[in-house]
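Heads up, one of the protein chains got dropped from this complex, but the rest are sitting where they should.
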Amino acid sequence: MATQVTTAGRITTTDQFAYPKGIWSWISTVDHKRIGTLYLVTSMFFFLVGGIEALLIRIQLTEPESTFISASTYNQLFTMHGTTMIFLVVMPLSAAFFNLLVPLMIGARDVAFPRLNAFSYWVYLFGAILINLGWFHGAAPDAGWFAYANLTSQEYSAGQNVDYWVMGVQVLGLSSLASAFNFIVTIINMRAPGMGMMRLPVFVWMTLVTAVLIVMAFPSLTVGVTLLLFDRWFDTLFFVPEANGQPLLWQHLFWIFGHPEVYILILPAFGIVSEIIPVFSKKPIFGYTAVVFAGIAIGILGFSVWAHHMFTVGLGPVPTAVFAISTMLIALPTGVKIFNWIGTVWGGDLTFTTPMLMALGMVSMFIIGGLSGVMHASPPVDSHQQDSYFVVAHFHYVLFGGSLFSLFGGIYYWWPKFFGRLLNDGLGKVHFALMFIGFNLTFFPMHWVGVQGMPRRIYTYAEGLNWDFWNMAMTVGAFIIALSILVFLINAFLSFRDEPNAPDDPWDGATLEWATSSPPKPYNFEKVPVVTSNIPLWVEKYPEVYGHEPDFRETSPDPEDQPDVEHGIHEHHDDHIHMPNPTIWPLIVSIGITLGFAGFLYGWIITFIGVAVMFLGIYGWVLSPAFGEPDHV
Amino acid sequence: MSSQGRHDASHGEHAHPDAREYALIASILTIVTGFEIALYFFTGVGYSTLVGMLMVLMVVKFGMVVGWYMHLKFDERLYTWIFGFGLGVAIVIVLSLYLLFTVFHPAEEVLRQLPSGAGH
Partner (left out) sequence: MATRHEAASPPRQNIIEHPTATGQDNRKLAMWCFLASDCMFFGSLITAYLVSHDRAAVPPYPNDFFDIPFTSVSAFVLLMSSVAMVLALAGIQRGDLRRFRIWILSTGLLGLIFLGGQIYEFTEFHHEGLRLSTNLFGSSFYVLTGFHGAHVTIGVFWLFSLFLASFRQPLVTKEKAVNVEIAGLYWHFVDIVWIVIFAVVYLIEAG
């Protein structure tokens, strides 16, 4: 007999439950799978925007003393390329995966706070739009993604460029924070019965550590950006040297955020490859406990290294030495994870599908990026490399080679689960090959020209420095990357011409998301699973290998019940599923907050309207029921 | 899905403190605050001693409000870990930055020459 489902005042049953359709259903959604899809599509759009910004930078640098782009436009391009890729692409793409996967992987029906989840997406979208509006006024942010004081002061940045950055970053920060609180509570509190913390998929652990990093690191950024906002708008003197203010304070506050931020960018990627590699090696991850604890160690140590971004500012020998040591130390847990991935592949029965290629590509590229990172950890070496293209090479190897390759791997791997269609593996391999070649051609030569002294963030370079050939090669590489992305987009488009008839478990996966339909039903699981291992599906499918455990599908969700081995089926308590109500209050609050900040740029009346809308939205949100029939309040 | 949790779990085995216990805590906090203010008026106390004593009193008040009013002493250990972690990281960061800008700051000589007598 089908289970009863209540949603938005209607009571229906699981076999009659239909996914709502239409634009309004997307605007008012609180379903984590839809929100994940929204994040995915939006972040891919901004990936194209950031990619075009990169191509323009590369065209300008192809030859010495090029006049293709002016210096001031160049400053806007590299600032926005970095800001976009970090805040509008990699973080939201990670959030897409948190949303799509975490509830399924822990056996829950949704996240702890579905409306807050919707809010996180909308405020990201509006923040992304706000920060990009500067382009339309010829005043895009232009002081670098790290906006160092006192270049950003009223005196030296008199236009609105820095204000777009300040307001945009504040709005975007709220998105990340809201999402992080949601996932921390979800992972701690919404796990299915039997899903102890040490049975969580590695991806879920990495999500938890990332979320903790976000809630601990973003406040430092918020404070720094607030002090900058006050300096620019209310004439405070925090970063004004003439009044004894300290630009160095900005650097510390920024990097106390900024260093954990790079772990925020990479840990989800580590989580994704930790899911993909075992499946295509047909072996569980080597050293699950070590992988988890290494992730936690990276998170904690990530707070102790920030001043390695400041080795050349004159901190003094003792602080510099301390931060050098802590930075070298953090290579240890990272190395542990890499050895665990290698250990997983070793002796495995390997299949080289696109997701696996992307994952292996990630591990190898990340090793290169990690090696250049360890070089930076030595202050005397860093004093030569700082502000040169060597640094650009390092962080692109870890962020593109690391995060992006992994995220693409995740896209290929989970596409059939969420869209019910498989991406074409042949085209996927073409995408991988082109992207791998293009990526290395673009970024490897940066190590050489960097060591030879080519500076960052300068719109051109002189003739006769011998950098011409490699810069040309880098530009070619960048266009090869662009071509690879085109291949991916074609693949994605073509997949939607098929009917959604992908199997539930096309890759022979180990974790709970593969136990649902493709795509999953809105309520995820008809019966909440009871879990007895961290590879529940493999235990179910291969009992001769992994030992006989009670079938997680059949066991009662009430842990006081004993499994009835003979019949395998029990009395289930969840004969009524409650779905959270769709609502537009999160959207309204997001609009209010964004207008509140936008008023600094467009006029105070907009701020007043924004604050009013925000208050209205908050009261509407709090007073409307999260579940059940809409009440008359 | 906003979940309620067990009704009885929220206070563990500890019964709701009665008004008397709260009044007692309030009185202690008042006395401690009074002592803090009295210290301010004692010009005889050396600066380092003053700062030290004020810090101790501050920590005592902080601990009492967190432990009793926020009920941390009686609630699930999980909350103590969560808040402790946040507080701990914050304290480490504040102390590190304070050291980086004072003890290790190369420009300390300049600070000593300021007319406000700052940088003691």
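Think of it as A and B in the order they're written, each chain with its own count starting at 1.
Assume a contact is a pair of C-beta atoms (placed from the backbone, for glycine too) under 8 Å apart; a residue touches a chain by one contact, two chains touch by 3 or more.
Quick caveat, the model's predicted, so the values are computed rather than measured.
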Which residue of A:Asn132, A:Ser175 or A:Ser220 touches the chain not shown here | A:Ser220
Positions on chain A where the hidden chain makes contact = 112-113, 177, 181-182, 184-185, 188-191, 195, 215-220, 222-224, 226-227, 230, 234-238, 242-246, 249, 253, 256, 558, 573-576, 578, 619, 623, 625-629, 631, 633
On chain B, the omitted chain is touched by residues 1-7, 9-10, 16-17, 19, 22-23, 25-26, 29-30, 33, 36-37, 39-40, 45, 47, 50-51, 54-55, 57-58, 61-62, 65-66, 69-70, 76, 78-79, 82-83, 85-87, 89-91, 93-94, 97-98, 101-102, 111, 114-116, 118-119
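Operating definition for what follows: only the chains that are shown with their structure count from here on.
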Let me have the rounded angstrom distance from the C-alpha centre of chain A over to the C-alpha centre of chain B, please.
-> 35
Residues of chain B touching chain A in their complex?
-> 1-3, 78, 86, 89, 92-93, 97, 100-101, 104-106, 114
Please name which positions on chain A make contact with chain B in the complex.
-> 109-110, 112-114, 188-190, 216, 220, 244, 246, 248-249, 252, 256, 303, 307, 314-316, 318-319, 578, 580, 626-627
